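With one protein chain withheld, the remaining protein chains of the complex are depicted in position.
For chain A:
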Amino acid sequence: MCHLRLSNVSKRFGTQEVIRDLDLSIEDGAFVVFVGPSGCGKSTLLRLIAGLEDASAGTIEIDDEDVTQLPPARRGLSMVFQSYALYPHMTVRANIAFPLRMAGLDKAAVDRKVTEAARVLNLTDYLSRKPRQLSGGQRQRVAIGRAIVREPKAFLFDEPLSNLDAALRVNMRLEISELHHQLGTTMIYVTHDQIEAMTMADTIVVLNKGVVEQVGSPMELYRRPANLFVAGFIGSPRMNFINGREAAKLGAEVIGVRPEHITLSPDGGTWRGEVGVAEHLGSDTFLHIKVDGVGQITARAPGEVDLRHGETISLTPEPGKMHLFGKTGEVIRTPEGVS
């Protein structure tokens, strides 16, 4: 249905280059997540694809058709905005029906499609309400309803869950993933939250300062980050980075080891350190340990671990789970071998 390709796309606002010479290909039916820190150009990239911004250079193709100069409505894409952008003076029914009315469908067809979308999204009881009479999650679903009735070639989501509370966010995450399985339509999803990216994506595109740092499946990025930025961005809590003498011993500028790949023991071990803050999550405990000559290290321990502030403990990074990085931050050895 929809194969999307960006070639050499750049975007400048005045003199500021927000997207730099970007190449990307998105397969039909994929769930692709753009992830990166705030201000790295995720929204801009999404808006370039939608046609809400003009590319300064490069071409955008949908199904092998060059759409770079096409207005948004003619690209056949739907977008769900961060603010939902519902029409406040229209009822839920009118909101969902709006794109269909604009497309000139007859009334019976509009009614049928709106009713069907409302059923899928559990909005049937709210059709005659105004947006301001709805909760955040319901508004979100109306925005999605307005996007799906058009049967677009692809959905674009710009941080759709960032205005919801934590519990609702987890729910909506599941609902959107479920919707993707039902519809099988390509979805492009923007977020700054790496947990959303890891849990929802087939393919993650990590962006930094307008440049693609790495593209891959969630587990690929977790196991074999291509550079320091991706290694630090994917995974929670963050990977530990160690430089200096310890890194030089292994012939690297920086070594990285994830908190879950450190074994704790009362004595013996590679490093010794003093326990600082312990964060108890119930299932796990994250220990922040100060190791002399290495620095601050975060380690994961079982939930029931009983360690006090100030106690001394031994740490051993699991052999074969270390990431070695070179001078420019590029990876020189991943745990599973030379990259």
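One rule holds for everything that comes next: contacts are C-beta pairs under 8 Å (C-beta built on N, C-alpha and C of every residue); 3 or more make two chains touch, one makes a residue touch a chain; residues count from 1.
Just so it is clear, contacts and distances are computed from a predicted model.
Participant: Could you check which of "Alpha-D-ribose 1-methylphosphonate 5-phosphate C-P lyase", "TIM-barrel fold metal-dependent hydrolase", "Sarcosine oxidase, delta subunit family" or "Sorbitol/mannitol transport system permease protein" matches the UniProt name for the chain that's left out?
Facilitator: "Sorbitol/mannitol transport system permease protein"
Participant: Using the definition of touch stated at the top, determine which of A:F98, A:Y222 or A:F325 touches the missing chain.
Facilitator: Of the listed residues, the one touching the omitted chain is A:F98.
Participant: Which listed residue, A:L48, A:M79, A:I144 or A:V331, touches the chain dropped from view?
Facilitator: Touching the chain that is not displayed is residue A:M79.
Participant: Touching the absent chain in the whole complex: find that residue among A:H89, A:R119 or A:H280.
Facilitator: A:H89
Participant: Extract the touching residues of chain A with respect to the undisplayed chain.
Facilitator: Residue positions of chain A that touch the missing chain: 50, 52, 71-73, 77-79, 81-83, 85-89, 98-99, 102-103, 146, 150.
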